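Of the protein chains in this complex, one is absent; all others appear in place.
Moving on to chain A:
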Amino acid sequence: MADSALPAPGTIGGAIDVTPHHKAPGTFLETLHSWVVTVDHKKLGIMYVLYALVFLLVGGVEALCIRIQLGRPENHFLSPEVYNRFFTMHGTTMVFLMGMPMLVGFMNYLVPLMIGARDMAFPRLNAFSFWMTAFGGLMLYYSFIGGSGLYAAGNAPDVGWFAYAPLTARAFSPGHSTDYWTVSLLVSGVGTIGAAVNVIATVFCMRCKGMTMMRLPLFAWLSVVTSALILMAIPPLTAAQVMLMIDRYLGGHFFDTLAGGSALMWMHFFWIFGHPEVYILVMPAFAVANEVIPVFSRKPIFGYPAMVAASVGIAFVSLGVWAHHMFTVGMTSVGNAFFALSTMIVGIPTGIKIFNWLATMWGGKIRFATPMLYMTAFLFQFLMAGLTGIMLSVAPWNWQLHNSYFVVAHFHYVLVGAILFALMGGICYWYPKVTGRMLDEKLGKWGFWLLVIGFHMTFDFMHIPGLLGMPRQIYTYEAGRGWDTWNLIVSIGAFVQAAAVLLFAYNLLVSYFRGEVAGNDPWDAWTLEWATSSPPPEYNFVADPVVTSRRPLWDMKHPEDPDWKYE
């Protein structure tokens, strides 16, 4: 696909900023001010990720309390009320305040750099989106103080993260805790939609010269797919939240079963959001894997067009599977069969992805630095998560497994084993670019192995009480049901994971001050973000880069054997 009209490869070399920057560091207030008013995609991206990491710790503490409570039968560590608040807040936090902001942060920081742009398409919308998300999270946590109204002691939402109607009706959920849940998700949803619009506009309109859609780094491709899914999935949730508020305050009866409303309708609205949400969260994990695995295997991604097609395919199919969360609500047999089939079909493009990653590693020279370790664990764990997903799609078996700890184990395998592992690997990979320093490799490996051990202790064994009939969202259980030992192991594993996450956070912190200086391209990588300095200057590139293939830096480093000859 050599195009003679384009400048020869190597032009990107001129994109690197070599002017020395000797700006005096500002006072604390000046620095703070510069972060609060910033519209720079990199600063916003960093803020998104830090915000997500803070909520990872908060949601993690909630999880630990939950696990202490469940470690023994008939435990009294948490009261039923507090337990119910904690699992509701844990779920809501991890999905909306940790998962989504984290991935939006990644997209924000990386997409413009990867496509050779100087910023996002709408920098001010970008800042607005971040602050909406941030306020949504703060408002949700304010409920601990203000949930019962300012005069009473506060309480947080306690209706579960999917908040099934009519438990959310005023008859069953008095006070304001449910309102905090509703409004904060509404607010942060607006932020997420803003971010999605921005990513799509950026990728479609801001690519540098020579970067056709088929030369787009897969990370950017998957960011577009994620953003498209966000645009389709968040509005139903927002609509449902508005209807719920109308029910609660204006006498509406959408979900108010006491007055003829429909509890099923909430479920449909919620899961039409909720299932694509899973893919919104997992696509960025795929995106990271698509960048990291090739670089550390020293080979280009295997089957680039198939990877794009599979991602788009997963996105489409994922819009038609939501009722697999509702196999037990009494759908007709045909309905159940339909959703079983559509869910199984997701397995096909997903399988293609796994095979392509495998083929990328095949014949390579794989360097197992920390980012690649995380990716390897991601591959095994995602495989396992996918297979338990297939089990859950078998509707009759789902009648047994639904709402049991098996499901809890399955989706934590996806959310932690696949997504969190991939994102942590991603943080390790791009940390040198963002800070200009390398992470401590020894600490990183310790953290990784600790996390692997903790993760498998917790979530492998969590499947078993599910198979033994333990339902989710119960604050305690009686002894003698065969669940005790498994729960104890699971709880211990949770603490091992907590230690690993703390070690990871500690590594991020000390390496910022003491880490080895990274240089522009510490991994010998191939996409444009590595063509500028670390950290990149505000304007990213001095001159607009020009690319002629999917791996512009490969072309630059191997002028004798450039990629564009083969694409």
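To be clear about the criterion, a residue touches a chain if its C-beta (ideal position, glycine included) is under 8 Å from a C-beta of that chain, and two chains touch if they have at least 3 such contacts; residues count from 1.
Please note the rule applied: contacts and distances are computed from a predicted model.
**Q** Can you tell which of "Phenylacetate-CoA oxygenase subunit PaaA", "Cytochrome c oxidase subunit 2", "Phosphate transport system permease protein PstA" or "Ubiquinone biosynthesis protein UbiU" UniProt lists for the chain that's not drawn?
**A** "Cytochrome c oxidase subunit 2"
**Q** Taking the entire complex into account, which one of A:Gly136, A:Pro236 or A:Gly261 touches the absent chain?
**A** Candidates A:Gly136, A:Pro236 or A:Gly261; residue touching the omitted chain: A:Gly261.
**Q** For the chain not shown, which residue from A:Val36, A:Ile348 or A:Ala479 touches it across the whole complex?
**A** Of all options in A:Val36, A:Ile348 or A:Ala479, contact with the hidden chain holds for A:Ile348.
**Q** Give the residue, chosen from A:Phe77, A:Phe316 or A:Trp397, that touches the chain omitted from the document.
**A** A:Trp397
**Q** Touching the hidden chain in the complete assembly: which of A:Ala156, A:Val321 or A:Ala340 does that?
**A** A:Ala340
**Q** Where does chain A touch the missing chain, residue by residue?
**A** With respect to the unshown chain, the touching residues of chain A are 79-81, 84, 158-160, 164, 166-167, 172, 257-258, 260-264, 297-300, 302-306, 328-330, 332-333, 336-337, 340-341, 344-345, 347-348, 351-352, 354-356, 358-359, 361-368, 376, 379-380, 383-384, 387-388, 390-391, 393-404, 467-477, 481-482, 558, 561, 563, 566-567.
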